[in-house]
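One structure is given below, represented as structure tokens, and several questions about it will come after.
The complex is shown incomplete by one protein chain, all other protein chains being positioned as in the whole.
Our next item is chain A:
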Amino acid sequence: MFDLTGKNALITGASGGIGGAIAKALYDAGATVALSGTRVEPLEALAAELGERAHVLPCNLSDKESVEALPKQAAEAMGSVDILVNNAGITRDNLFMRMSDDEWDSVLNVNLTSTFRLCKGVLRGMMKARWGRIVNISSIVGATGNPGQGNYAASKAGMVGMSKSLAYEVATRGITVNCVAPGFIATAMTEKLTDDQKDKINAQIPAARMGTPEEIAAAVLYLSSQEAGYTTGTTLHVNGGMAML
């Protein structure tokens, strides 16, 4: 099941914990992958670990021109982009009353606007191929909200509405657009938390633990597969039961 042989996937934020796991899962299922991110070294290391079907395409998602060039670079490197995983994201947390325009703009720009541009950039090829899979990595926070993350939550909720709208438009062309909304996942981002903070978080999760990047990757693999062709416009919540939506 879930054989991606012959499919070409572009993954943003591949230098991060979740993005790396997604790239690995798609690669292991047979896909050729283009690894995008800001930091070249971890991308090169991941590509070397994966093998010859992995390409490295550094990109600064806060730069409009770089973002618009990325789908073309990926298509040149791999021949096409059949699967797009918008995983890259940033946080600039602050209390709402203290949040600056810059904190708001930068998070919306990288998390939501770049996702819009990348989706737009891969659609032409997918429409012609009559096949495509777009998976946008949202967040539990987009559905539940979180103090200090007004900008981040807005960007992640925005992704869901955008994905549903796009899913409507391209469904007849064999293209699906879905979101995966992770809860708390153990990555470098959560390692900074103290044990006390982690205990408090785990107490709110029915599964009583954080998720793993591989558990997010498995959801992405499903939504990228041929088998998921009738699943579109949905959000798959992977959060250990923390929010049952």
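The rule is simple: contacts are C-beta pairs under 8 Å (C-beta built on N, C-alpha and C of every residue); 3 or more make two chains touch, one makes a residue touch a chain; residues count from 1.
The rule we apply is simple: contacts and distances are computed from a predicted model.
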Self-check item: Per UniProt record, name of the chain withheld from view ["Ion-translocating oxidoreductase complex subunit C", "Acyl carrier protein", "cytochrome-c oxidase" or "Phenylacetate-CoA oxygenase subunit PaaC"]
Solution: "Acyl carrier protein"
Practice problem: Have a look at A:Leu61, A:Val170, A:Val220 or A:Val238 and name the one touching the chain we're not showing. | Solution: A:Val170
Quiz item: Which of these touches the unseen chain: A:Met127, A:Met162 or A:Ile201?
Solution: A:Met127
Quiz item: In the complete complex, which positions of chain A touch the hidden chain?
Solution: 124, 127-128, 169-170, 172-173
